[in-house]
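One protein chain is absent from this view; the other protein chains keep their places.
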Amino acid sequence: MIDKRVQSMAEAMAGIADGATVLIGGFGSVGQPNALLEGLIEQGARDLICVANNAGTGHTGLARLMELGRVRRMICTFPRSVGSVVFEELYRAGNIELEIVPQGTLAERMRAAGAGIPAFYTATAAGTQLARGKEVREIGGRTYVLEHALPGDVALVEAWRADRWGNLTFRSSGRNFNPVMAMAGRLTIVQSQHMAELGELDPEGIGTPGIFVDRVLHVPCGDPTG
Amino acid sequence: MIDKRVQSMAEAMAGIADGATVLIGGFGSVGQPNALLEGLIEQGARDLICVANNAGTGHTGLARLMELGRVRRMICTFPRSVGSVVFEELYRAGNIELEIVPQGTLAERMRAAGAGIPAFYTATAAGTQLARGKEVREIGGRTYVLEHALPGDVALVEAWRADRWGNLTFRSSGRNFNPVMAMAGRLTIVQSQHMAELGELDPEGIGTPGIFVDRVLHVPCGDPTG
Amino acid sequence: MQTLSRAAMAARVAQDIPEGWYVNLGIGIPTMVADHVGADREVIFHSENGVLGMGPAPPADQIDPWLINAGKQHVTLLRGGAYVHHADSFAMIRGGHLDLCVLGAFEVAENGDIANWATSENDTAPAVGGAMDLAAGAKRLWVVMEHTTKDGRSKLARRCSYPLTAVGAVKRVFTNMAVLDILADGFHVVEMAEGLTREALMAATDAALHF
Partner (left out) sequence: MQTLSRAAMAARVAQDIPEGWYVNLGIGIPTMVADHVGADREVIFHSENGVLGMGPAPPADQIDPWLINAGKQHVTLLRGGAYVHHADSFAMIRGGHLDLCVLGAFEVAENGDIANWATSENDTAPAVGGAMDLAAGAKRLWVVMEHTTKDGRSKLARRCSYPLTAVGAVKRVFTNMAVLDILADGFHVVEMAEGLTREALMAATDAALHF
């Protein structure tokens, strides 16, 4: 029997290596895999490259991971959120690297990784400093930038419902980066608010098919706050 | 009030020009916009480039359009289906052009068109005769082929349910190329088995959001046959 | 001289949005535009985080904590709305499916360049979000912003001095002083705030104006 459910956080985190690229779902406080981030803090992997829309807030989760000196490089679109105090301080002190990526390019680079597209052209950022050092090309009279796939060694995802095959549904704007990161992770680990029996999830409405998921931990952590 | 519903086939077909590239949904007999194809035959546009998985069967729909000499070029993955008699004869006589595209590359080229990606790299077809004349590039030690977006002037789509904003759901394997072509069409025309009131379709399970749809015609044509 | 309030600027933008358009509104004054599209027109609002058919903010007792917009504010979903993931959401943007994006800006140049994400080449940790995707991807980019900075410097410029968000993208600018189209030869004044003279507008603008 295929059963991707794991029973403990330790089991969920097993094998995440130092130096790993970790994709972290969520947008704002919605759809963030907070429990898995706490698990990763506990697990101990360091020298990480973290990919997320923001660079953490307060002193928990991703921010805490940074504060502990475990994040070498942050790849994100918007590091300067209210409350990104840990990142700001580390960055100003030169203790963390930053790669700023336009939000759609970030999503598409991960989708490309998941879809076996090593590189693609986009008009986003053409003519701006975020295109510096990147190959550009005219196609049909417009200038495009070559962007490369961004795979993760690990993807941390929050879902609304999950079954033992790893099929996921999401809730409302909790979907955001989660399905894209699930595709792009070599090891995709999910925390799910609810568990479903196989066959309970409507096959027409599955947000992430189980083929993209490796482990599911049931974490009924309730509504996002903040 | 936004209302993408049209009341007649003539209204659905209005403005399709000679020389248009027409994307035609469906895989096998499932999800094929047969009524719209009949409408296109009636409408009269000629010198068309048609994009579909197959090259028509029997003497109706796409095959009939070809038989009438209205298709200049066929872009497809599998022209040689049982019953592709019209295409085979036209092709052998040199009366129709053929571009064979691997199925995944065809889908991705249309998805790229819909997503504003003018070109992308894929390993599919690398080292084969379908890569001839195409740019290749080594990325990370593997050889990839550069493929370009394939937009349609028109996309003909079959849906299971549709509302007045053009939101669509599909049924089972009737989904296939339809959502991808809906994204890639500059003018996307839908025949839908059923109509829904706005708000009836689950926002978590919409196969094609209305932003990709221009016109919806209610065609309760029943189950696919063959 | 009467210049427009932020609310009046938002209302002025709303006036130009016809029924049926798909529209993404940036943070700040642009977000306020939605409140000024009357019930007589159906306009479909898109948010980068995968919300299409976004409705107004809910009453405090009806907040769905799972439903936020790109500005991280609680919003609602209209009937006919849909949720998608980030790659699909930006496919809508990048693929040219949005009829309009309205952004704020630090500067807009007469060649349509826009700078709205970083105020210096050496900015510490600049934040771009979806601005570059929206500016490059939408069918039309409009900017709504104050005509001048707080210290009186023109935000309309011959060339942008700040790092660019996109090249040649802006089609129309709404300020507290005027509405201007950007054509091949630069800024064209479409209308001016009531009581404002051409001379006053020219004095406040660091670029040539066509009347």
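For reference, chains read A, B and C in written order, and residue numbers begin at 1 within each chain.
The rule we apply is simple: a contact is a pair of C-beta atoms (placed from the backbone, for glycine too) under 8 Å apart; a residue touches a chain by one contact, two chains touch by 3 or more.
Everything quoted here is computed from the prediction, not taken from an experiment.
**Student:** Based on the whole assembly, the unshown chain contacts which displayed chains?
**Tutor:** A, B
**Student:** Pick out which of A:75, A:96, A:115 or A:219 touches the chain that's been left out of the picture.
**Tutor:** Of all options in A:75, A:96, A:115 or A:219, contact with the hidden chain holds for A:115.
**Student:** Touching the missing chain, which residues of subunit B?
**Tutor:** Touching the chain left out of view, subunit B contributes residues 27-31, 55, 77-81, 87-88, 91-92, 98, 100-105, 107-108, 110-111, 122-130, 143, 170-180, 207, 223-225.
**Student:** Spell out the interface residues on subunit A facing the chain that's missing from view.
**Tutor:** 1-2, 111, 113-117, 163-165, 167, 183, 198-199, 201, 203-204, 206, 209-212
By definition in this document, only the chains that are shown with their structure count from here on.
**Student:** Please identify which chain has its centre, taken as the mean of its CA atoms, farthest from the centre of subunit A.
**Tutor:** Ranked by distance of C-alpha centres from subunit A, the top chain is B.
**Student:** How far is the middle of subunit B from the middle of subunit C, if each middle is the mean of its Cα atoms, in Å?
**Tutor:** Computed from C-alpha means, the inter-chain centre distance equals 35 Å.
**Student:** Which whole number of Å gives the spacing of the CA centres of subunit A and subunit B?
**Tutor:** 33
**Student:** Would you mind pulling out the distance in Å between where the CA atoms of subunit A average out and where those of subunit C do?
**Tutor:** 28
**Student:** Name the residues of subunit A that each touch 2 or more other chains.
**Tutor:** 108, 122-123, 170-172, 207
**Student:** Two or more other chains in contact with one residue: find those residues in subunit C.
**Tutor:** Each of 77, 83-84, 87, 90, 93-94, 137 in subunit C touches at least two other chains.
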